[in-house]
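Comments concern the structure below.
Note that one protein chain is taken out, while the other chains of the complex remain in position.
Every chain is named by a letter (A and B) in the order it is written, and numbering of its residues begins at 1.
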Amino acid sequence: MSLNNIKLFIKNKKALFGAVILLLLLLVAIFAPLIAPYSPHQVDFAPSLPPSSTHLLGTTSLGQDIFSQVIWGTRLTLLVGFVTGVITSIIAIMVGLIAGYFGGWIDDLLSMITNVFLVIPGLPLMIILAAYITVKSVVPIIFVISVTGWAWGARVLRSQMITLKSRDFVKAAHVVGEHPLRIILFDIFPNMLGLIVANFFGAALYAVLSEAGLAFLGLGNVNAITWGTILYWAQNNQALLLGQWQWMAVPGMLIAILGTSFALLNFAVDEISNPKLRR
Amino acid sequence: MRYLLRRLGFLLFTGWAALSINFILPHLMPGDPAQVMIAKFQGRLNPQALKALSDAFGLTADKSLFVKYLEYWQRIFSGDLGFSLTYYPAKVTEVLADAIPWTIGLVGLGTIIAFTLGTLLGIISAWKRNSPLADILVPTALFFNSIPYFWLSLLMLYLLAYQLEWFPLGGGFDVFAIMGIWDKVGSIVYHAILPLTTIVITAMGGWLLTMRNNMMSVLADDYIIFARAKGLSDRRIKYKYAARNAILPSFTGFSMALGFVIGGSLLTEVVFSYPGLGYILYQSVISLDYPLMQAIFLFISLAVLLANFMADFIYAILDPRVKEGGE
Partner (left out) sequence: MKRIFTIYVMVLMLICTVGLVSAEEVRYGGMVRIAGQWGSLTNNFNPFLASGQNAPGTRSALYETIFFVSPLDGAITPVLGTAYQWEDNNLKLIIETRQGVKWSDGTPFTANDVVFTFNYMKKHPALDLNGIWANDVTKVEALTDHKVQITFAKPNTPLFRYIAHTLIVPEHIWSEIEEPSTFTNANPVVTGPFVKGQFSSQAVIYQRNATYWMEDKPYLDSVAYQAAKSNDTALLLLLRKKIDYSHLFIPDPEKALVAKDPTNNKYWWSVTNTNILYLNTSKELFTDVAFRQALAYAIDKDPLSEKAYYGVIAPAHPTGIIPGQQPQWVNKALSGQFYSYDLEKAKDILSKAGYSWDGSGSLIDPSGNKVPPVRILVGAGWTDFISMAQLISKSVKGIGIEMVIEQEPWSSYINSLMGGTYDTAICWGSGSGSTPYDLYYRTLESTFAGQDDGIAESNYSRYSSPVIDAALAKFRASSDLTVQQEAISTIQQLVVADVPYIPLTNRANFNDYQISRIVGWPDAENPYNGGDPGDELGGRLMLLNIRLK
C-alpha cells in the first residue's frame, strides 16, 4: 500500500469509521483485565441479577458478571476473527496465485479443489467437523472455519491473477527471464494487496459470524468466553423470557458492530484499490 | 461448445469429488449409532438392547470402507438412499421429500427477494452515488450483512411473535386446525413471513454491495461514457446498458450463494422450528444418522452444482466473449 493509498484510506469515511471501531474493540480486548471488574468465570454472585451499578449488565443464572464476560469475550472473538482471517487468506493466496499464474493442469487441479469447497455447503460441513473434533479450546473452531472458508478468496484472487498476468509489466518480467516466484512476489503481489486485505476482512467477518453460529448450536466450546457463547448461555437460560434482555442484546449487537467494522474495511479497501469504484 | 463441454467435464469431476467427501465425512465421526440410541433412553432400556438395536440398524455386518463406498455409489444411482437411523424404518428419501419443499420454498423465495431487492438498491446506490440515500445505503447494507442470522431470528420471534402476538410462534402451518386448501396456503404464508424476513434482511446487503460495485465498474467503462455523450436517456443507459452488464457477475454469484444460504437458513429454521432440511440436518448430525446426513449433503451439493452449471450456461448465452476464450 503506497503512501497515496494511505491518504485515500484516511480520507475514506467508511474506512476511517471501520478502523476506529476495530481499534476501540482491540483496546478493549488488550486491556480486558483492567476494564472488566471481575473474572468472567467467577460464579460467586447472586444469580440472574438485573443491571445495576455493581453489575452493569446484570449476572447470569450461574451468578457470573455479564459485563465482565462481554469484555473478556472481546478477546477470543477478535482472536478467532483475526487468526481465521490470516489462515484463510494464506490458503486463498497460495491456491489463487499459483492456480492463476501457472494455468494449465495446475490451474485445473487447484480450481477443482476450490470448486469442491465452494460447492460443499459451509455451515453443515462445519457442524460435522465441529462434532468430529473434541472441543477443548477455540483452536479447532478456527481450524474448522478456515478449512471451509478459504475457497471464495482463492477464486477471486485467481481471476485477478489471470488479469494481471496479461498485463504488459508482467509479460515483460517474464520475457526478461525472471524467476516465477520473484514475479509473483515482487511484480504481481503488490498489485493485489488491496484485494488481499479486502479478502482478509471479509474472511474475518465470516469467521466471527460462523463462530457465533456454531456456539449457538452448542458446538463450540461453550466454556470459552466469546460473544457467541454468551449468546448461547443467554438463550439456554431463556434470557428474553426472564426479562434479562441485555444478556441477549449486548453480545449480539457487538457481533454485528464488529462485523460491520470488518465489512466497512473490506469495502473501503476494495474501493481504494479499485479506482473505478471511487468516483 | 468447447467451453460448455469443458464446464461439463469440470462439473462431473467436481461432483465426484464433492460426493466422495460427502461419503467419507460421516464415517470419520466417532461414535456408534446404536449406542447413541441406547443412551437416549437414559437408563429405561435394558443393556442387552444394544445388540438388538445394532441388528436392527444393520450395523453388525462388518464391511470394508471400500465396499461401503461402492454401495454408496450404487445407491446414489438407484435413488435408494437407505433407511434413516433416527426415523427408522422410514426411508431417507421419505424424510427428505417431506422437508425439501419447505426449505426450497423458504430459501428459494428468500434468495430471490433478497437478490431482487439488493440488486435494485445496488443500482440505485451506484447511480445516485454521493447522494445522501446512497451514503446511507452502503453502511446499512454492511451492518445488516453482519448481523448473526440466529440472533435476529430470536429477537424477531420474541418481540413480534411472542410479545406482540402478530405472528405465529414457529412451525410451518397451523397444525391443529382442519383447513381448506386456501386457508392452508394462507396459514403457510403467515408462518413463513418471519423466517423469510430474517433471510431477506441478512442476505440482501451482499447483493446490494456486489451490484453496486459491478455497476460502478461498468459506469466507468468507455461505452457508457460514449452513450452519455450521444445523449441517450439516463433511464435507458441505467437499465439497458449499465445494469444489464453489471448483473452478469451477480448471476454467477447467485448460484454460489445458494449453498451458503441453505447452510445459513439452518439456524433460522432451528429458531423458528421450521419443518425444513436445516433442522433435520442438525438432528442427523447429533444422532449420527449417516444415511440422512449423506442424503442432505447429496441434495445440497447437487442443487448447488446444478445451479452452477446452469449459471455457466446462461452466462455463455448472455456474454458471447466466454465462448471464445475459455473463461
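Observations, loosely collected:
Just so we're on the same page, a residue touches a chain if its C-beta (ideal position, glycine included) is under 8 Å from a C-beta of that chain, and two chains touch if they have at least 3 such contacts.
Predicted model only: the values in this text are computed from it and were never measured.
Remark: the omitted chain is touched by one listed residue; of B:15, B:122 or B:172 this is B:172. Contact with the chain not shown here comes from a single listed residue; of A:95, A:197, A:219 or A:265, that residue is A:219. The residue touching the chain not shown here, chosen from B:137, B:219 or B:280, is B:280.
Taking the complete complex into account, A:43 is the one of A:27, A:43 or A:172 that touches the chain left out. If you put the missing chain back, the residues of subunit B touching it would be 29-33, 35-53, 55-56, 83, 86-90, 94-95, 98-99, 157, 161-162, 165, 169-173, 175-176, 178, 270-273, 275, 279-280, 283, 286-288. Remark: the residues of subunit A touching the chain excluded from display are 41, 43, 47-48, 61-63, 130-131, 134-136, 217-219, 221-223, 232-233, 235-238, 241-242.
The rule is short, and it goes like this: only the chains that are shown with their structure count from here on.
Between the CA-based centres of subunit A and subunit B the separation comes to 22 Å, rounded to the whole angstrom. Every residue of subunit B that touches subunit A in the complex is listed here, in rising order: 10, 13-14, 17-18, 21-22, 25-26, 28-30, 129, 138-139, 142-143, 145-151, 154-155, 158, 209, 213, 216-217, 220, 256, 259-260, 262-264, 266-267, 270, 281-282, 285-286, 293, 296-297, 300-301, 304-305, 308, 327.
If you check the complex, the residues on subunit A that touch subunit B are 14, 17, 111-113, 115-116, 118-125, 127-129, 131-132, 152, 162, 205, 209, 212-213, 216-217, 228, 231, 235, 240-241, 248-249, 252, 255-260, 262-264, 267, 270, 274, 276-277, 279.
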